[in-house]
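Shown next, in structure tokens, is the structure this report addresses.
The complex is shown incomplete by one protein chain, all other protein chains being positioned as in the whole.
Moving on, here comes chain A:
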Amino acid sequence: MIPYLARVLVKAVVTLFAIMTVTFIATRFSGNPIDTFLGEGLTTEGRQALIDYFQLDQSLWQQYLAFLRGALSGEFGLSFVDRRPVTEVVAERLWPSAQLLLASIGLTIAISLPLGVLAAVYRKSWIGSAVMVVAFAGYAVPAFVLAIGMILIFSYWLDWLPVVGSSTALHFIMPTIAMSGVLVAALTRFTRNAMLDVLGQDFIRTARAKGLGEMRVVLRHGLGNAAITVISVIGLQIAGLAAAGSVVIESIFSWPGIGQLLVNAAIIRDYPVLQFGVIAVAFAVVAINALTDIAYALADPRIRLGQN
């Protein structure tokens, strides 16, 4: 188990370094921040004075080294615009994003696992077909369409749900559903397929032959073994959601999270915020992947024992 853990960690560190480098380069090529947040009508000398002040005058190479040195000591610099440490700027956005992510994961698991199992068990009846139709439809609808559609129906027409911010439980309903939509669809399908695969195995027949109840056969022996596939899918999907899903949803619902922060920082080219924000998200993705790998090993003895 220890060498396996070490491999997972080394992979994570290398990935993070690569992401930091790519982020640094990509932000520098997107244009000059002086153009965007200081308004119009700067003279060339005025622009130069500000470039010096914000230390944008160093060569890319020097800036990169300074950035890496800072990163190693935990100093990621100040936001160009509000002049606060970017770690502070990003930190205050993490919890709202995490709340939304956790709510979405919770909702997804609560819906997908039962639906997936149902669809597998009743695959020949209309129940199974109905679940799959819904799952395919859900997979085909992009999150922003779902979000705008819900806003139109539940806020604009019916006036039942609020659209702005994250202050109450009601505020969570639409963003959570919009975030979960595609995930529910995907996970339901994967759960069904994994269950079908497992339910056709010999040991299930043996379990039934022992005289175990159908419920116990399906949940204990069936779902227990299907869990390996399901866990890896959940891990991958959550990582994807943490990385990209929140950007659109947070912008639409004015959710004060990290996705919205990144969009704003990208528009005004606040490099330090953008860099650290992307790194924070990347760190979350890498951490989720590493945890998934570990959970995978825990669920499947073949992986944790067979690696050597």
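Keep in mind that, in the parts below, a contact is a pair of C-beta atoms (placed from the backbone, for glycine too) under 8 Å apart; a residue touches a chain by one contact, two chains touch by 3 or more; residues count from 1.
In this text, contacts and distances are computed from a predicted model.
In the listed set "ABC transporter substrate-binding protein", "SusC/RagA family TonB-linked outer membrane protein", "Na+(H+)/acetate symporter ActP" or "ATP synthase subunit b", the entry agreeing with the UniProt name of the missing subunit chain is "ABC transporter substrate-binding protein". From the options A:Leu5, A:Val163 or A:Ala290, the residue with contact to the unseen chain in the full assembly is A:Val163.
The chain that is not drawn here is touched, among residues A:Pro3, A:Gly41 or A:Gly211, by A:Gly41.
Residues 30-32, 35, 37-47, 49-50, 52-53, 79, 81-84, 89, 92, 148, 151-152, 155-156, 159, 162-165, 167-170, 251-254, 256, 260-261, 263-264 are the ones on chain A that touch the missing chain.
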